[in-house]
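Yeah, one chain of the complex is gone here, protein chain that is, but the others are all in their spots.
In this document, chain identifiers A, B and C correspond to the written order of the chains, with residue numbering beginning at 1 in each.
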Amino acid sequence: MEEGRVYLGNLDVAAKRARDILLGKIKLEKVVDWANAFSLWPVHLTTSCCSTEFAATFGPRFDGEQFGALPWVGPRQTNLIVIEGTVTRKMACAVRVTWEQMPHPKFAIAMGACALDGGLFYNSYNVVRPWEVIPIDIYIPGCPPRPESVARAIVELQRRIRSRRVASSWIREGWRPDRDYVAPKEDYCSWQRTSSPVPL
Amino acid sequence: MAVHEALAAIIGWPPIWQVLIIGFIGSLVVSIFAVWFERKAAARVQRRLGPYWASPRLGGLLHLIADLARYAFQYPIIPRRVDVVPFLAAPIAGLIIALLPLAVIPFTSNPSYWPLPPAAMEYSLLIALAIATLPPIFIIAAGWASNNPFAVIGGVREAFIIVAYELIAILGFLGAAAAVGSFNLVEIVAAQEGFKWLILLNPIAFLAVFIAIVMSTSAFPFEIPESEAEVVAGPFTEYSGILYALNMGGAYMRRFVLAILTVLAFLGGWQPLTPGEGLLWGYILPSIVVVAKAVVIVLAISFLRAVYGRYRLDQALDMAWKILLPLALAGIALGLIEASIGVV
Amino acid sequence: MSGEVRVYGGWRDDLGLRVIPSKRIGKDVYEVFIGPQHPGSGHMRIIIRVDGDVIVEADPDIGYVHRTMEKLGEIRGWIKPIPLFERMAIHDACNITLPYVRAVEKLMGVEAPLRAKYLRVLLCEINRIASHLYGFAIFSIFLGHSTMYMWAMGDREVFIQLAEELTGARLTHSYPIPGGVRRDIPQGFPDMARRAVRYMRKRLEEYRKMFLENPVIRSRLEGVGVIPKNLAAELGLVGPNARGSGIAYDVRIIEPYEVYDELDFEVPVYTEGDALARTYVRVEEIAQSLRIIEQVVDWLEKKPREPIVDESIYKKYPPLHKKILESQGRAKLLPWMATMKVPAGAAIGRGETGRGEIIYYVESDGGVNPYRVRIVTPSARNVIAFKYALPGHRVMDLPAIYGSLDYFPPEADR
Partner (left out) sequence: MVEARERAEGVVGPRRYEEVLKAARSRAEEALRAVGVSFSIEEGKGFVDLVVDVDSVVRAAEALKAAGFDHVVSVTAVDYPKRKQIKVAYHVTSYLDPEIAGGIVGLAVYLPRASPEMPSLTSVWVSAEFMEREVYEFFGVHFRGHPDLRPLLLVPELAEKHPLRKDFVVREESIYEGVPERVRRG
């Protein structure tokens, strides 16, 4: 297939070169990081009762939209997931699936004491720690955290994306090296195979 | 003929640069501005700030640029279960065809800047309408290619809505054409000389057309195909990254193009300006007037989000068939009466 | 003076019993899984089977926020379940913990002093308004009306701030404790409360104009999700959902706990049973809660400060804590409360939360832990309505019905 290469070229090399030119030579890196920082759209996934404070964050008094964060409906169009409180065994699968449906670069904020280490429910039999399920960028303590601290977390995430070049390096490398160590999906989604919804 | 001359002729051909400059660049700017206005106006009504901190001096306009850039660089996911070719082709084709009506719409009465030869201009309204009703086909295709229950439901809803609004839009524009007695957009504009705008003479037809535009571009209160409370993002549920941006941009661009058509048919086109000779007076200034009027319509549609919820599908269809269709027919009748009396 | 039932409504007289269609399962029926990651589902999943555009069967799949409240309630003594249980409905914290506290009080044989009862009622009504406004906000975003969402969320902050002023916490107040409450009202609170009441009255009028009388919203709600009176009683619906169907039932008048029998308020009942009726019940209840707040604040201002904990508990306070209680009006929780023992027996405590009747069945074997705490929250009882109210409606009616039932999954899953 040597002739084929004459006409088509090596697509991988070409794509890599184009990427290098786009991101390296023209200094698009800064634009990418800036764009990701100011367009953090949280996906609509309510895991627990912190959702009331999350809703208040985007209410008129605290107005999270002023940071460019717009809660959005589907995971495919978003780049931020906010774990709003406790994650139960049943919900863990939904969290994981939603995370996998989001296109990268994507970020995660864990909200509330339950998302840190279980909080009030640390010895409950039905609660998992969200950092086992998906990689988390920012933790917000509090039970529930005040809307101000949610806004603070968004600002902190923006700062981190811009200062550490998270988004652009993620796009350049194609993956994020420090963010792949979570338990396998089967740990959380195995029950879905065994549970049988009513046959149609 | 040398190659570069041929290229220059093609690029210099009025339909092409009309589509490229007014169509692509103009409507991109207008859509970004319209989305910004939509979010900002809603925020004002809702007693909050809206997008702000990316550019406090511009009132957060750069947030929209950031959204666009983020979509452009985000990794587009193509799920394994989709039908790849229509999945990729639908948003691109939809966007291009949404802009194509601009290739036949005149922005001036100066014949040297018309996109079509004068003979073809006779039917410019009909050609523009014919093309303008095409893009929803690609939305349905996008929904079906996604192979996702929500996308399929969204596509079906879009199909229902198309059938309802298409007829109304065409009949509404026919009301304008009937009043003037011509399908030539230049003549329709010329007939509105001296503030005899058709919005004043035939408000019924204008109302029908306006609501049809709102319905066709799924703006509130008819945001039914993308109604997030039941079908997530409707036909675009599986789209991510730049493909989704194309889809969303397509809706706003379609709104803009239809608004331009409405401006020509009802709002007096480039009047009160009278196009003269030369590029500036003959083309650029008239088209700026037309675009400015179209932007007003687009912003008015955007503002509806702050006031209304959304109708149910069957209620919207009810309204379309039982109220708007008779309204549009009445618009035609009114136009014919006016034409026979000689008001226009 | 006491609560009385007031029947409103009558804009649709022709509503009879709605027949639920039989389960037609044909070839063209397909399944749609709505949730848990879905803008119209909250923290639950509804599996609906759809024939064309009509729902033929709905199967609510809940438990996504099951946090084992009943089990944890058995191992944490008698005091610590209070902050635990209020996580069920975090924006209705006082209403949801008060019945538990009352059940424990029944077992212990103590009773809160009068001032504490008034203070409990005050916070309960503030929470009820906040809860209704939250439900209202979620409801309107389901219908695509973002402005109403923002307005309700913004006005909810007023009452959250009021509660914060009273208890020190935005949402998780842990305010009632067995035998009293934690705090007395701070300086300047009555005026603040009256300002909030005046403001909210004005806003309710604007809600009417913007939302309730909006033609689009009305066409989405009128005659949708009708639950006739008999069906509502059969399903055991509670709260505004039952009162929207013509059932005049409110724990505040059935079993007038605290000081509800000394207050003047009305319980609005609508007879239509559709989504609009349920919405109107909530709006009227906000207005009635405002009335109650005014009366309670007047009473609190007129009466001199008294102890806010029961005498049997007050006796056990060390002198320093007594001083704090008298000077600052703060009742400290004492170490012995963590290991206190409660006489054996079983008690049912109940109360009216924003979403309806909540029941705690508390059983004690005389030990330091409750032997069994059974919690039946209003949402847990309302969830059955999805199964029986959804069939026969269009898919686009699902958010309207869901929102009008004001269902809150963390509360239902416990």
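Assume a contact is a pair of C-beta atoms (placed from the backbone, for glycine too) under 8 Å apart; a residue touches a chain by one contact, two chains touch by 3 or more.
Quick caveat, the model's predicted, so the values are computed rather than measured.
Engineer: Omitted chain: which shown chains does it touch?
Structural biologist: Those shown chains that the absent chain touches are A, C.
Engineer: Touching the left-out chain: which of C:110, C:254, C:283 or C:334?
Structural biologist: The single option touching the absent chain is C:254.
Engineer: In the whole complex, what residues of chain C lie against the chain that is missing from view?
Structural biologist: Looking at chain C, the ones touching the missing chain are residues 2-5, 7-10, 62-63, 66, 68, 70-72, 75-76, 103, 106-107, 229-230, 232-236, 242, 246-249, 251, 253-256, 261, 269, 271, 345-350, 357, 359, 361, 363, 371-372, 374, 376, 380-381, 383-384, 387-388, 413-414.
Engineer: At which residues does chain A meet the chain that is not included here?
Structural biologist: Touching the missing chain: residues 89-90, 118, 122-126, 129, 131-132, 181-183, 187, 191, 194-195, 198.
In the analysis below, only the chains that are shown with their structure count from here on.
Engineer: With chains as vertices joined when they touch, what's the shape: line, ring, star, complete or other?
Structural biologist: Looks like everything touches everything, fully connected.
Engineer: With centres defined as the mean C-alpha position, give me the chain B-chain C separation in Å.
Structural biologist: Centre-to-centre distance between chain B and chain C: 46 Å.
Engineer: Quick one: report the Å distance separating chain A from chain B, using the average Cα coordinate of each chain.
Structural biologist: 35
Engineer: Could you state the distance in Å from the CA-based centre of chain A to that of chain C?
Structural biologist: 33
Engineer: Multi-chain contacts in chain A: which residues touch at least two other chains?
Structural biologist: 59-61, 73
Engineer: For chain B, what residues touch not just one other chain but two or more?
Structural biologist: In chain B, the residues touching two or more other chains are 46-48, 228, 232.
Engineer: Across the complex, what residues on chain C touch chain A?
Structural biologist: So the residues of chain C in touch with chain A come to 25, 29, 31, 36-39, 42-43, 47, 49, 59, 61, 63-68, 71-72, 83-84, 87-91, 134, 137-138, 150-151, 153-154, 156-157, 160, 170-172, 410.
Engineer: Under the stated contact criterion, what part of chain C meets chain B in this complex?
Structural biologist: Within the complex, chain C touches chain B at residues 30, 32-34, 38-40, 53, 140-148, 150-151, 154, 214, 216-217, 219-220, 394-399.
Engineer: Residues of chain B touching chain C in their complex?
Structural biologist: 42, 45-48, 149-150, 153, 220-221, 223-224, 227-230, 232, 305-315
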